[in-house]
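Would you mind keeping the following structure in view while I ask a few things?
A single protein chain has been omitted from the complex, and every remaining protein chain is retained in its original position.
Which chain is which? They are A and B, in the order written, and residues in each are numbered from 1.
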Amino acid sequence: MALGATFFGFGSHNAKTEGWRKLYTLSFFICLIASALYLATALGQGQSIVYGRPTVWVRYITWSLSTPLLLLIFAFLGRTSLPLTGSLLGSNAFMIATGLVATLSPKPINYIWYVVSSAAYLAVIYLLLVPFKHEAERNRPRTQTAFNRLITIHLMLWTAYPIVWILAPTGIDAIGQDFETMFYTILDVASKVGFGFLSLNTYSKIERIGAVAEDLESTAPIVPFSATG
Amino acid sequence: MALGATFFGFGSHNAKTEGWRKLYTLSFFICLIASALYLATALGQGQSIVYGRPTVWVRYITWSLSTPLLLLIFAFLGRTSLPLTGSLLGSNAFMIATGLVATLSPKPINYIWYVVSSAAYLAVIYLLLVPFKHEAERNRPRTQTAFNRLITIHLMLWTAYPIVWILAPTGIDAIGQDFETMFYTILDVASKVGFGFLSLNTYSKIERIGAVAEDLESTAPIVPFSATG
Partner (left out) sequence: MALGATFFGFGSHNAKTEGWRKLYTLSFFICLIASALYLATALGQGQSIVYGRPTVWVRYITWSLSTPLLLLIFAFLGRTSLPLTGSLLGSNAFMIATGLVATLSPKPINYIWYVVSSAAYLAVIYLLLVPFKHEAERNRPRTQTAFNRLITIHLMLWTAYPIVWILAPTGIDAIGQDFETMFYTILDVASKVGFGFLSLNTYSKIERIGAVAEDLESTAPIVPFSATG
């Protein structure tokens, strides 16, 4: 994570355009926040026994800070409108907050909050798959494949989180706490460092396609002009 | 509350213009946050005994999230400038934060914080009645009556909150905890669902008046043109 943060930090510093700088800066802070989480966990901090379950509540604090930045990367890449960006951030905040409440609630109340939090996640999925994709395709023509890949990978990673939650001691306790920690760590590295690189890759594709599109447009008027000549 | 949220949610989804979408989205999240509060209260969560008083502190957490959205509705309807919007949000946050401190403080210190919080509320009243109204009338001409009604109803509802606070066990304990909960619930429904509908109504008035104003302006140049013809 710290390595990822360092990489994105230097990238931000040397970014050529304002767009690249925004993207690198967002990825940098996502990895920085996650690094602080892992430092705290390594020092044995940020966890307590809640209703007989060992609970790493600090995870939810760092998620509440890093997931909005992840969604801002989406909003930046897709040039998302203000109401949609707000809805994405709001649904996401609602999902994390009710997820934390689920984690801190005694059974069986925690399952009620788990359902509420999952419903908020379904709203995030819907917002990304329908209105976000629609706006992105309108604002960034010819980039459909790049966005499809970005959204698919993102949703696959995020969907694993509630599955780990329900299998872990927070839920039905089918896997132990060690596997819970391991799975969350793998998911965090993939969805933060991995996703950071994927978004850089997507943006460079968007820029290239955008440049080609502009070239086509700027060469287009030459044809009728020479035809009249 | 959940019904209100559902209504505004669908409204947001089917909104024709960006303006309507913003308004519906804000109302949706206001009702969604309040629904989470009532779910928590129904499950017996978010309350503790603080200095011998039963204290529903979760109310302040949800208010701190929903009241800025309410003020953003004002800012959107009145096309409020950035410094004024910031001042409104800042005073409101200060009011809620010191109100929470008042609720969590032992007597008689809680009265000091109550006075501080009430002073912040007076600042909100002043900001809405004088600079906000002034800006709204300049930015949205011919809508004075609509704004007067909106501000009057809003201030009547919000003023009831500190009155309930001082009469409830948090203050001089003239009414019991059951009445406290009942009054807060009625006020919440009125100031969230009710106010949501009122703001939709106000916006449709503003749009209609705006359209008339634009029609008048677009027909105006015809007169001198035909006069010269």
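Just so it is clear, a contact is a pair of C-beta atoms (placed from the backbone, for glycine too) under 8 Å apart; a residue touches a chain by one contact, two chains touch by 3 or more.
What you see is a predicted model; the values in this text were computed from it and never measured.
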Residue among B:G90, B:P162 or B:G210 touching the omitted chain: B:G90
Contacts of chain B with the absent chain, listed as residue ranges: 81-83, 86-87, 90, 94, 97-98, 101, 105, 109, 112, 116
Where the unshown chain meets chain A, residue by residue: 12, 18, 21-22, 25, 29, 32-33, 36, 39-40, 43, 45
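One rule holds for everything that comes next: only the chains that are shown with their structure count from here on.
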Separation of mean Cα positions, chain B and chain A [Å, integer]: 31
